[in-house]
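Apart from one protein chain that is not included, each protein chain of the complex appears where it belongs.
Let's look at chain A:
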Amino acid sequence: MSSEAFNPNPTIFVPTKSKTAAAFLRSNSLWLDDGERHGDAEDYEEDSDEVEEIDQDEIFELIRSISDPEHRSMTLEQLAVVSAPQISFDSADAQRQSRRVTVEFTPTVPHCGMSTFIGLSIRVRLLRSLPNRFKVDIRVKPGSHQSEHALNKQLNDKERVAAALENPALLEVLEQCLAGATP
């Protein structure tokens, strides 16, 4: 990897709040939940057949902790490369089978040579973590990168993604980034 950093002093953003506040609401009951004090801490509602759909937040949860290849101690979220609102579902297929997701990301500088790698790491994480019926499009935010078109094409080309993963050196760095930031 080049020794010259593409962006040696990037701006840091405060991470968006995780929605812990909603924990109260989710129980959706009149009663304050005191399950943690009785028996096991994990109290699953065994009998509920309610299906919890995969949503924007759950997908964001999967990619927020990936570390930046140039600044290993920082996550993509801290550098605002990814964010929850940049994940969208194709509204056309509201039915359950085969859903299309678009994940957009923003390189920190327009000449960032790491963008392909960042896109690839998002791609791999989602390949491993989403059910097969999800089709994922990964693209850079329009206007945020000088070779936007080529990047988008490369990231959504199955053959090229597969070829990249054949490279053991690349795969090793990729696994490190996927393992998350080490502050």
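Just so we're on the same page, a residue touches a chain if its C-beta (ideal position, glycine included) is under 8 Å from a C-beta of that chain, and two chains touch if they have at least 3 such contacts; residues count from 1.
In the analysis below, contacts and distances are computed from a predicted model.
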**Identity of the absent chain, which is to be given by its UniProt protein name, from "Origin recognition complex subunit 3", "MMS19 nucleotide excision repair protein", "Phagocyte signaling-impaired protein" or "N-acetyltransferase domain-containing protein"** = "MMS19 nucleotide excision repair protein"
**Item:** Contact residue for the chain not shown (choose from A:Asp90, A:Asp157 or A:Glu175)
**Value:** A:Glu175
**Complete:** Missing-chain contact among A:Gln56, A:Ser88 or A:Ser129 belongs to A:Ser129
**Prompt:** Which parts of chain A are in contact with the chain that was left out?
**Reply:** 9-12, 14, 17, 20-21, 24-25, 29-32, 34, 42, 44-46, 49-52, 54, 58, 62, 71, 74, 128-133, 175, 178, 183
